[in-house]
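Before anything else, here's the structure in question.
Just one protein chain is left out here, and the rest sit where they should.
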Amino acid sequence: MNQVAEAPDIHQVIKETVGSPFTDKPKISTRNVDVFYDDKQAIFDVSLDIGNHEVIALIGPSGCGKSTYLRCLNRMNDTIQSCRVTGEFRLDEEDIYARGMDPVLLRARIGMVFQKPNPFPKSIYDNVAYGPKLHGLAGNRAELDEIVVSSLQKAGLYEEVKDRLNASGTGLSGGQQQRLCIARTIAVSPEVILMDEPASALDPIATATIEELIDELRQNYTIVIVTHSMQQAARVSQRTAYFHLGKLVEVGDTNQIFTNPQHQLTENYITGRFG
Amino acid sequence: MDTDLNLTPHISNRFNEELEEVRNLALNMGGLVEKQVSDGLKALLKAKSKLGEKVASSDYKVNAMEVDIDEQCTLILARRQPAASDLRLVISIIKTITDLERIGDEAEQLGIYAIKLADDNIKPSQFVELRHLGEHVKGMLHDALDAFARMDVDAALETIESSTILKEEYDAISRQLILQMMEDPRQIKNALRVHWCARSLERIGDHSENICEYVVYLVKGRDVRHVSLDEMKAELEI
Partner (left out) sequence: MSKQMNTTEQVRRSLKKRHRQEQRFILMGKLAVLSGFLFLAFLLADITIKAWPAFQQTWIQLDVAFDPQTLGVEAAADEAALKKGNYRGVLKKSLSAIFPDVSARRDKKALLKLISSGAEYQIRDTLLAAPEMLGTTQQMWVLADDDVDSFIKEPKLRELPQDDRRIKDNQVAWLAQLSEQGRIESQWNWAFLTSGDSREPEQAGIAGALRGTMLTILVVLAMSFPLGLAAAVYLEEFAPQNRWTDLIEINVNNLAAVPSIVFGLLGLAVFISFFGVPRSAPLVGGMVLTLMTLPTIIIASRASLKSVPPSIRDAALALGASKVQTVFQHVVPLAMPGILTGTIIGMAQALGETAPLLMIGMVAFIVDIPQGITDSATVLPVQIYLWADSPERAFMAKTSAAIIVLLLFLVTMNLLAVVLRKRFERKW
């Protein structure tokens, strides 16, 4: 197949999102999202609902805009000066980008875990306690202790670190660091957790632990996960959204996406074919 | 490839080759099984016990191929973790070869009965009604394999549709054999043998139908087993 000769205009190929981007009573709903970096458009007219207590995986080739979209959800893109976001974002019917919406409050409700484990160079305890202290979630030391312990337990890290809560968070292994970051995030009791390739820097065993954890967290949180590993998306998510060159190509039940995708581009991507 | 299934090449050339190889093996196995069925039928209808022996003793080839293809599929699953159409292709092949192996077993049965009937000097004219059923089953198997090779959903559906004729033919033969047995109890032994042959042919038709259903699954991603033809068509929006 001649790749060079055949370069169809992507905007013709992807006219509208295939599958079921909308759900009943979404936790987060986004409509007609466009994102620009200066004059360059990174995301084109994406509309997607994120259901309550579901794990939704955003997949797609590098530069497809999935991370950009993810960072729009908790307004992390605010810190990038050249970035301009338009469209409608709602968290439980509240406008995320409203003038009255404080990004600090928003980020307390929508937590985020990053690709590279990034614990603060402080003790394990202080890492987890930072968020609750910041937001004044604990009235006294005993309450704070309880939050720290329960967060570490939920993140499945407590048993491993209970004897050294005052040791540095950066001294842990990669997988433990990432679980520490997750514990730190859930210590603030967010409603939604965004995960940007949370396991890409980890070995398979640590990855499996994180995936298991994600599955458990689904009971209490809504999780949006960006991943490059299609197997991971297939394993942890209930719904999968496929992005391509800034467009949302297909959204659907994960089982369906991985056995019988509807759009040719999705098919090509998940089977590892030339686009 | 003129199908609904777009098979542009994978980024991994080796993966392409592996899939192509296992698919060709499955088609070869289909060809072999088809030959077995046709030989078995010929041995039966022409009362050739030599040919019957050949059919009966060749089944091991089919079995060996099944084992081989199974292993290749396992390796692909383990190494490539195929998804979507690739996954469906591998799954379809695994299932298809199981049915092909069963068809091979039935063909072996035909061969064995051909020997027995020939040894008892039973004239093929006495069970001429098998010819019709046999030809039809052969046609179905051929069409099914053809649909599989071309990934042709329409052809597969047509083949599934034609299985109703098969049922009618089989019922007709059964009734006729029961009549024969009632008229002349001395014929019961042979009539039962003929009935077993009819039964084998009917099973081959069933397995062919299964293969067609796998083709539909492979191309459309829908499981159409255990649904009526009308429902099937409605679901596939044909």
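The first chain written gets the first letter, and so on, giving A and B; residue counts start at 1 in each chain.
Heads up, the rule we're going with is that a contact is a pair of C-beta atoms (placed from the backbone, for glycine too) under 8 Å apart; a residue touches a chain by one contact, two chains touch by 3 or more.
Worth saying up front: this structure is predicted, and the values here are computed from it rather than measured.
Every shown chain touched by the omitted chain in the complete complex is listed here: A. Across A:His53, A:His135 or A:His228, the residue that sits in touch with the chain not pictured is A:His135. From the set A:Lys27, A:Lys66, A:Arg107 or A:Arg179, the residue in touch with the chain omitted from the display is A:Arg107, counting the whole complex. When the omitted chain is restored, the residue from A:Leu172, A:Val188 or A:Ala241 that touches it is A:Val188. Summarising the interface, chain A meets the missing chain with residues 74, 76, 79, 81, 104-105, 107-108, 111-112, 114, 116, 118-121, 130-131, 134-135, 168, 170, 181, 184-185, 188.
The rule is simple: only the chains that are shown with their structure count from here on.
Averaging Cα coordinates per chain places chain A and chain B 49 Å apart. Interface residues of chain B facing chain A in the complex, by the touch rule stated above, are 6, 8-12, 15, 81-88, 220-222.
Of all residues in chain A, only 1, 230-231, 234, 257-261, 264, 266-268, 270-274 touch chain B in the complex they form.
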